[in-house]
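Following this message is one structure expressed as structure tokens.
Note that one protein chain is taken out, while the other chains of the complex remain in position.
== chain A ==
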């Protein structure tokens, strides 16, 4: 591991000021960053520990939503009674991720910014455009069985691995950010980027910007929601494909819905086309399947990951059918 300096500021302003230079990274739970430093994938010269400056509290907003501090641990967020009752899809997504030990360490901010699990990215002896821009993408022609089927590029076919982020794009969460240029709010989807010709950048954040909180909007329909994660190992495994879904049905007709997919793209994927196709349609399995097909028309699977298309389709249909069946 490259030797590094370690700072632990007490205020957001101090943290942002210390993160000014190049080669500086924020450290939260460390469950992803420290792993990648040990592998030599990330070699920051300075770590700014933000666990004292980012809020670890969950507050109700005047508008009926929740403001979740970036320092809230994944295990605390999933256990929060209001998260469980108002946003079951988020509580379930968090619970489906990693292991109990990791969730106790992992923070909301760090979870959003965790890096891809593409094996070439994690091995510094191999080329990878995301880690070493311009070196190439061996996954495209190599092992991409668990990588993207939607909106990948010739430069990168990686997926974003977070479960929590899938729920957050379904909810349309707002990410509160603070940087040298001041504070701003970034809506989800919109935080994460597609790879395009610069896969080295996972998000729209500029270096030194600190996530301070994530705001969950008031969304009554999310009270009837779920998260379903398909994977070979029954726990402690990233998704093959996952779905976060919320459904509001009135007199057999879909009033509103939210659908997002995990592990299909470089970003947590909001299935906007499927949602549009469903609003106003009868709440039947046939319609759910039609909507899923409309969404997945844009899939461009690679030789080894074609299975993700039927898997995503089946997951969407099953999630919606299960939600429709809830009385």
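As a working rule, a contact is a pair of C-beta atoms (placed from the backbone, for glycine too) under 8 Å apart; a residue touches a chain by one contact, two chains touch by 3 or more; residues count from 1.
The rule we apply is simple: contacts and distances are computed from a predicted model.
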item: Absent chain [UniProt protein name; select from "Xanthine dehydrogenase", "Sarcosine oxidase subunit gamma", "Ring-1,2-phenylacetyl-CoA epoxidase subunit PaaC" or "Simple sugar transport system permease protein"]; value: "Xanthine dehydrogenase"
item: Touching the absent chain when the full complex is considered, from A:15, A:113, A:261 or A:311; value: A:311
item: Of A:50, A:210 or A:240, the residue in touch with the unshown chain; value: A:240
item: Full-complex contact with the absent chain, from A:142, A:179, A:207 or A:272; value: A:142
item: Sole residue of A:40, A:179 or A:217 that reaches the chain not shown, by the stated touch rule; value: A:40
item: Residue of A:8, A:126 or A:290 in touch with the missing chain, whole complex considered; value: A:126
item: Chain A residues that touch the omitted chain in the full complex; value: 1-3, 40, 117, 119-120, 122-123, 125-126, 138, 141-143, 145, 230-238, 240, 305, 307, 310-311, 314-315, 317-318
